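All protein chains of the complex are present and in place, except for one that has been dropped.
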Amino acid sequence: MSIEINNVTKTWGDFVALDDVTVSLPTGQLTALLGPSGGGKSTLLRVIAGLETADTGTVSIEGVDATGLPAQKRNVGFVFQHYAVFKHMTVAKNVAFGLEIRKKPKEQVAARVEELLKLVHLSQFGHRLPAQLSGGQRQRMALARALAVEPSVLLLDEPFGALDAKVRKELRDWLRRLHDEVPVTTVFVTHDQEEAMEVADEIVVINEGRVEQVGTPDELYETPANDFVMSFLGDVTQIAGVSLRPHDVDVSTTPILAGSTEGTISRLLKVGFEVRLNVLTVAGDDVHVVLSRAEARSLDLREGSTVWVTAAPGAAVVPSMRFAG
Amino acid sequence: MVEPPLPVRWALRAVAVGYVFFLVAWPVSLVAEHTFDDGLTTFTETLQDQYVQRALLLTAEIALWAVVINLVFGVTISLLLVRHEFPGKRVLSALVDLPMSVSPVVVGLALLLVYNGRTGWFGPTLESAGLQVIFSSPGMIMATCFVALPLVIREVVPVLTELGDDQEQAARSLGATGRQTFWRITLPSIKWAVVYGVVLSLARSLGEFGAVKIVSGNFTGETQTATLVVEQKYQNFEQAAAYSTAFILAAIAVICIVVVSLLRPKESHA
Partner (left out) sequence: MSSATAAVTPVRRLRRRSPGHTLTRTSGLSLGIAVTWFSLLVLIPLSALVVTAAGGGWDAYASTLTSPQAWAAIRLTVGQSVVVTLVNIVIGTVIAWVLVRDRFFGKRALDVVIDIPFALPTIVAGLVLLSLYGPNSPLGLHWANTERAVTLALAFVTLPFIVRTVQPVLEELDTDVEEAAASLGATGLTTFRRVILPSLVPAIAAGAALSFARAISEYGSLVLLSGNLPFRTEVVSVRVLSFIEGGNTAAAAALASIMLFVALVVIVALDLLQRRVSRRG
């Protein structure tokens, strides 16, 4: 286990950013810290980096107790949401910065910078200033800069948050491939569940300063620990006191399904390959259902039809606690 | 853009240009004219006057010290005010602006009350330790520091605030110490603001009059600065000499202003 966080608490005045957090982040893996804004995930990342100090608790990196170590002694690479490029230095100088601080010989620095610029596909931009790069290029430069010092862990704080959707998607795939090439322990913060599911080996869901669940993307999606994790990772609807995915709802036009609830289709919308229904049940739930076009056609569903809905066999369900309807 | 009708624009333009012309441009140009009424004769004669020479040297020396002290103090205070939290910060940040609006005469008097050798709070102690402040260079440097104190801070603080601490944090995460971060990251990012601050401080320091007049004692050939020479020469009916000395000071001031205005737009492109 590479990064061990034990009982870490961090408060800002009366706001609790991290509430007694204990979690281990595995070596060599790509881990996502996922959660809503202000939930404490960035704070946790900054505590790992030493950019913030925890009020209580310990942090160890690769078996070394890092709790009292200042940021510059932790040997972590940190990539900031808004790049934090050194504006007055060329791209190559930016990447060389950490190596120059460590007083590495000139030739070695030059060779390493070249290698890294090649890795992030910026070889021909070495002599430019960051202002002449696009957002995506700047973030790749920032990544090269962080990797230059051969950090024991690489930390990324919402690394693609400031980029537009298309570039974000490209960089996300590229980060995944890069991690397979250079398997340094990597932790990144995101509030985008799709990004976390696509890229990460493991996801830590954090909300209101607490860890809600840790697991692989599949585990989280299939067996969410609670209502919050389930709703954060995808669409959710409720039938008779349980939460489940809209595509896990079975619909029939006759009451043959065991434990099914009767309702009326209040709205029917066809979007692309799927058909979305709102079913108003006799119990007062507004159930969202997603079907394929073929299913909808075979049942001959229309607005106003009476249907019976229930959870499909094998569907992931959790008791719904926090919301109704 | 909604443009006002042409006559209104012309009227406003005429008011602005006319006011500045009669109040500043024309009078300032007349000083140059008076100085060179008779070609270079008076000007060179004035420059050869040993009291004028001595005053100019003393002014340069005092200004240099004051600028260096205010530079170090200003950058330090700016960093503390922008990058750190500490009790009393808001009060300090308001107080550093105070010298902007305190009369130079009040500055001189306040320093006199604390540092004069006979009745001052600290003066007698300092003098018995061999340090004469009032009627001597240290007092004049202090007076100059006082009046020019906020200039560096006012230039640097907004730039530091705008800059944010992202780059400094990145440097720290890459292993740079506080000192390395300051010299390699922070200072290069604020260098133009520091340069403006220094140029403005220099102009202000060279031109200080009231406060220096009080703390220096205004002894001809000893503690008399260039601005004090201008006053004395004028009052002694040596108008040509007064204008020549004033011309030198005005020229430096104008050069400072032009340098700053030439440098300033550069920053937005960088």
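Miscellaneous remarks
For reference, chains read A and B in written order, and residue numbers begin at 1 within each chain.
Rule of thumb we're sticking to: a contact is a pair of C-beta atoms (placed from the backbone, for glycine too) under 8 Å apart; a residue touches a chain by one contact, two chains touch by 3 or more.
This is a predicted model, so every value here is computed, not measured.
Within the full complex, the residue among B:V20, B:L57 or B:L263 touching the omitted chain is B:V20. On the side of chain B, touch with the chain left out of the figure occurs at residues 1-5, 8-9, 12-13, 15-17, 19-20, 22-28, 30-31, 33-34, 73, 76-77, 79-80, 83-87, 90, 92, 94-115, 120-122, 142, 145-146, 149, 178, 200, 203-204, 206-210, 213-214, 226-228, 230-231, 234-235, 242-243, 246, 249-250, 253-254, 256-258, 260-261.
The criterion applied here is as follows: only the chains that are shown with their structure count from here on.
In terms of their C-alpha centroids, the spacing between chain A and chain B amounts to 54 Å.
Contact residues on chain B toward chain A in their complex (touch as defined above): 166-167, 169-177, 180, 184-185, 188-189, 270.
If you check the complex, the residues on chain A that touch chain B are 49-51, 70-78, 80, 82-88, 97-98, 101-102, 142, 145-146, 148-149.
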